[in-house]
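Missing here is one protein chain; the remaining ones are kept as they sit in the complex.
Note that the chains take the letters A and B in the order they are written out, and that residue 1 is the start of every chain.
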Amino acid sequence: MSKGIDIFFKLTVFVVAGYFIFDFFYSSLVSEVTVTERITPELLTGAAIISGMAFALGTLNLFLNHIKRVSLFLRGWFFSLVLLLSLITTLSAGIVDLINNERANLTLAFISKLLTSDDPDYWKNKFPRLTKKLVVKCGEELPRECLVRVQAEYQEKLAKKGLPNFLFKFLTDAFFVPLGQAMFSLLAFFIASASFRAFRFNNYLSLALLLSALIVLLGQNGFVVALFPELVGFRTWLLNYVSSGVFKVINISAIIGGLIIAIRIWLSMDKSFK
Amino acid sequence: MTQWVIYSGLLIALLLPIVGTIEFKTPRNVEAENFFQLIEDNVKPGDIVFVSLDFGPGTAAENLPQANTVTEHLFRKGAKILFLSFSPQAEPFLSGVPTSVTARLKNEGLDLKYGEDYAIAGFRPAPAVFLQRLVLSQNLAESLENDIYGTRISTLPLANNLKSIRDVSAWFEFTGLAGMVQNYIQYLNTGNLVKFFHGCTSVIVPEAYIYKDSKQILGLLEGITGGVVYDELLSKRYENRARYSEFSTQFQSLSLGQLYILFLILLGNLLTLIKNVRN
Partner (left out) sequence: MYETSVIILAGLGTLAIYSYLFGENYVYRFFEHIFIGVAAAYVPLLIIRDQLWPQGLAYLLGYSELIDPNYQPNNFKYFVISLSFLIGLFFYFSYISSRLTIFTKFAILISLAISAGISIKGNFTELLPQIKSAIKPLWDEYEILYSNIVFLICIVFTFTYFIFSLNTKKTPIQDWMMRISKVLLMICFGAFFGSTISARLSLLVERVYFLSNEWKRAILSLF
């Protein structure tokens, strides 16, 4: 990377990060609404859009990877095909449903403006495509009765939901939710196996770890608590004072570490920039 | 072979309360009791509260009982609820939880209307950015943009008095994601600006205690135990209320499963000890 581009990048990082840091300290010190408090929400909207657009990178990567497997008939191509089919089906169903919904919403909003506005011609000129759509249904004059009828039609359409919405809901209810739950619950079997094979009271450290684990685990167990009711209080005490004390230090250290990393990025001291 | 014995034993232990008649009394949970009392004391009819369902199918087993019971309590207190999420996987629960709770309450004659009593803002990415926007916003309802049906939230009756973050009486968050609660604590300034209540999975309970200690979290629900205890507390408070029998049965199974794990640990150590003595 050329030196000019390097300097440009470092300057960009300094300005962008620096603005948010300045905004934080400035708005904390000044009590009335500052100029930064007026423009920061818009900048944050922009930041959210940038991060939102990055979310599809993972899906795109997955898609390209598996397309390659299927097209070259690599090992496991059939499962890649299954993955691609489920991905494309879910994505298409969701997008078609979204487009249908938004079309209906926009049309309803447009009709509402035409019916209630003092200057309907403004809206007709502003949204010619929506106007054309209504003209096809109601004629050039766009009479009120026709608009009300079309409004009712679209409201019914929105309420009914079509095939894309049904397909999306089906994929969610039949696959996404139950398979996700099943995947995570597999770990319980391995924990049970590890309990028998690996959890040993070898030395004082493992004794401390396992005892603490058992107190926290059994302090919520109905049977054990019925025999030893004091265990509930002891568990709460352990979590409130011992575990909290130790973890608070770890957390504070992590936060300070995070601050240092943020400052290093701001000042382009992070080696990955080079 | 040993593996299959262990797995089968686990399944039998979990199935016994479901198919049989083994029952334990639900133990006390101090945090759930405090949580309940805080809602009783702080939430009044007409208060606007936000409920974040930041969990997916992977942690729904623990977060769903919490979300259902607390949402029911808030509706019974007359609060107006806005549901949202920062986790895309929460989509099925964002409409599922309000629908199931309002249907339950309808059976008791409490008719709750979408737009007036509750609304669903949907998923919002980048929680750090979104929460900061909310805090800085001069018109909070506008900043929330659309709900999941494409309607502008600012046009809903629920949002009539929602101008700034100070109009939000309390914020309830249910999550199993590590690092999610820190977004609220950091950018919502929960110690000062907003009363924040947190329902988490058992995994992050020890971590949540440090925030409770610093009063950045006011109320804490711990895993499925929190949900089950809360359900019991609701039934004590509101007579003739139908309990969530599936949650208490699952809790009984969990108790037996925990005992089984304890048994395995002790058995494994005992066998190792015998082996060492023989050698």
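Convention: a contact is a pair of C-beta atoms (placed from the backbone, for glycine too) under 8 Å apart; a residue touches a chain by one contact, two chains touch by 3 or more.
Note that the structure is predicted; figures quoted are calculated from it, not measured.
J.: Using the document's definition of touch, tell me which of B:34, B:95, B:154 or B:272 contacts the absent chain.
T.: B:154
J.: Looking beyond the chains shown, say which of B:29, B:59, B:137 or B:169 touches the absent one.
T.: The one listed residue touching the chain not shown is B:59.
J.: Which is it among A:30, A:152 or A:211 that touches the chain not included here?
T.: Going through A:30, A:152 or A:211 one by one, A:211 is the residue touching the chain not shown.
J.: Which parts of subunit A face the unshown chain closely enough to count as touching?
T.: 1, 5, 9, 12-13, 16-21, 24, 39, 42-43, 45-60, 62-64, 76, 79-80, 82-91, 94-95, 98, 102, 105-106, 109-110, 113, 123, 126-127, 170-189, 191, 195, 204-206, 208-217, 220, 237-253, 255-256, 258-259, 261-263, 265-266
J.: Across the whole complex, list the residues on subunit B that are touched by the chain not included here.
T.: 7, 10-11, 14-15, 18-19, 58-62, 88-89, 91, 122-125, 128-129, 132, 139, 142, 145-146, 148, 150, 152, 154-155, 176, 182-183, 185-187, 189, 191, 201-207, 210, 213-216, 223-224, 246, 249-250, 253-254, 257-258, 261
Please note the rule applied: only the chains that are shown with their structure count from here on.
J.: Hey, how far is the Cα centre of subunit A from the one of subunit B, in Å?
T.: 18
J.: Residues of subunit B touching subunit A in their complex?
T.: Residues 2-3, 6-7, 9-10, 24-31, 56-61, 89, 91-92, 124-126, 129-130, 132-133, 136-138, 143, 149-151, 205-207, 209-210, 213, 222-223, 225, 251-252, 255-262, 264-265, 267-269, 272.
J.: Within the complex, which stretch of subunit A touches subunit B?
T.: Residues of subunit A touching subunit B: 33, 37, 40-41, 44-45, 47-48, 51-52, 55, 101-102, 105, 158, 172-173, 176-181, 183-185, 188-189, 191-193, 195-201, 210, 214, 216-226, 232, 236, 239-240, 243-244, 247-248, 251.
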